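For this view, one protein chain was removed and the others were kept in their places.
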Amino acid sequence: MNNSNQAQHRWGMAIDLDRCTGCQACVAACHAENNLPLSDPESAAKGRAVHWIRVDRYYEGEFPDIRVKYMPVLCQQCDEAPCEPVCPVYATYKNPEGLNVQVYNRCVGTRYCANNCPYSVRFFNWFDPVWPSPLDLQHNPDVSIRMSGVMEKCTFCIQRIKRAETDAKNEQRPLTDGEVQPACVQSCPAEAMVFGDLNDPESKVSRLAGAGRATRLLEDLGTEPKVFYLQRAT
Amino acid sequence: MFLAADFVDQEGVARAILNLRAEGVSTTDLAVFSDEPIEFPRRVLHRPSRMSLAVVIGAVTSCLLVIGFVYFTQYNYPVVTGGMPIFSFWATGVVFYELTMLGAIVTTFFWFLGESGLLRRGSRGPAAVIESGAIALRVKCEPNRADIVRDLFERAGAKNVRTLGAAV
Partner (left out) sequence: MATASTVIRYEQVRRDLWRPLSGASSRYLVTLLVLSAVVVWGLCAWGYQLHKGIGVAGIRRPVFWGFYLVNFVFWIGISHAGTLISAILRLTDADWRKPVTRAAEAITVFALMIGGLFPIIHLGRAWLFFWLFPYPNSRLLWPNYRSPLFWDVTAISTYLMGSTIYLFLPLIPDVAQLAEHATGWRRRLYSALSLGWTGSDQQWHALERAMKLMAGIILAVAVSVHTVVSWDFSMSVAPMWHSSIFGPYFVVGAIFSGIAALLIVMAIIRRVMHLEQYLTPHHFNNLAKLLLLMSLLWLYFTIAENLTAWYGNEPKEMNVFGSRVRGHFAPYFWLMVFCNFVVPFVLLGIRRLRSIRTATIASVTVIIGMWLERFLIIIPTLSFGRLPAAWGRYAPTWVEISITAATFAAMGLLYLLFSKLFPIVSIWEFEPHEEPED
């Protein structure tokens, strides 16, 4: 809903696939930042693992002359999100800054949104989450813990965005480019991920998104994702 | 007072009804009791019904109420939907359709209750108990005309002419 605080920002991300090494640091950082439940090998094999960002592997060529390409996939924060209109209780909707947010408290768990997500980046809490001690003592206090039966997904670390915006407002200055960094971007050792404001034409992410190497995942569906993948044309 | 008589076949009832109406008995004072539905030609016994009209009105009313409800929710209820509309003619059309039909169903049911007189227990008079298979004709008439009615009944081939309930 666009009201008095008309959004100044439109958050987006660019991921350079030519730089990504598939190290999974982003996955680990996301787990720590967003209080994701841990899964053991059995539950992971059952398809119950929760990773708001995952690293998909694609193989090119035939063994032994094989090349692996890594592709970190997180919620694409679609402008035309297929998950939104199908929710019967408005548990998922677009916030003023263009983020596709999930309201845990509204969710009743129909899982329709997850079926309608072509990227398969929505995750369900099949059980109440548990953490082995002492991990249960190191939760991020800024992120709520989700109960059994609700949907969840990448938020672009909305807690970090809100904190940075509040800080900037208190200091009466505009947000600078690169000031907000989601956990995955911050932890990427190859600096393959860039986060920023797509409304600011001078931001790094805007320039990368406009560059010739930028593509978007399953763009032909018309979902208008805000995550841009950079790779050289082959 | 109510007079009733049993008939073995529908033609007898039809004859009796025609004779009674010729004597000036109104159709609202007549009632036929049977085990299964019987159809009389229109000229014998016509029971006008507004059920179809009522159902259409009920359906349209329900449709308008629902559209109005959804339309005004959009403006009156501050639910945060991130710009998604609450009212959207095509996407909520299914809901309008279903609730229109619900209006039709509910109207049918209640109109049936009203038109059949099932809800007005007091005013409908005593029921004529019938042997299975027989048809009973009940007439509401003034006590001073009872003899005429009796006579008409018997001429039409009625059996077991009897008085029902107390005199009015």
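Odds and ends about this structure:
Here the chain labels run A and B in written order, and each chain numbers its own residues starting at 1.
Quick note on the criterion: contacts are C-beta pairs under 8 Å (C-beta built on N, C-alpha and C of every residue); 3 or more make two chains touch, one makes a residue touch a chain.
Keep in mind the model is a prediction, meaning the values are calculated, not measured.
Within the whole complex, touches from the chain that is not shown fall on A, B.
Screening A:18, A:40, A:60 or A:128 against the full complex identifies A:128 as the residue touching the chain left out.
The chain that is not drawn here is touched, among residues A:148, A:176 or A:215, by A:148.
Hidden from this view is one chain, which touches chain A at 46-48, 54, 56-58, 71, 73, 82, 85-90, 105-112, 114-116, 118-120, 123-128, 147-151, 217-218, 221. In the full complex, chain B touches the hidden chain at residues 31-38, 40, 45, 47, 49, 51-52, 55, 69-70, 73, 77-81, 84-88, 91-92, 94-95, 97-99, 101-102, 104-106, 108-109, 111-113, 115-118, 121, 124, 127, 130, 132-133, 138.
As a working rule, only the chains that are shown with their structure count from here on.
With centres taken as mean Cα positions, chain B sits 64 Å from chain A.
Those residues of chain A that touch chain B in the complex are listed here as 1-2, 84-85, 90, 93-95, 101.
Only residues 79-84, 91 of chain B touch chain A when the two sit together in their complex.
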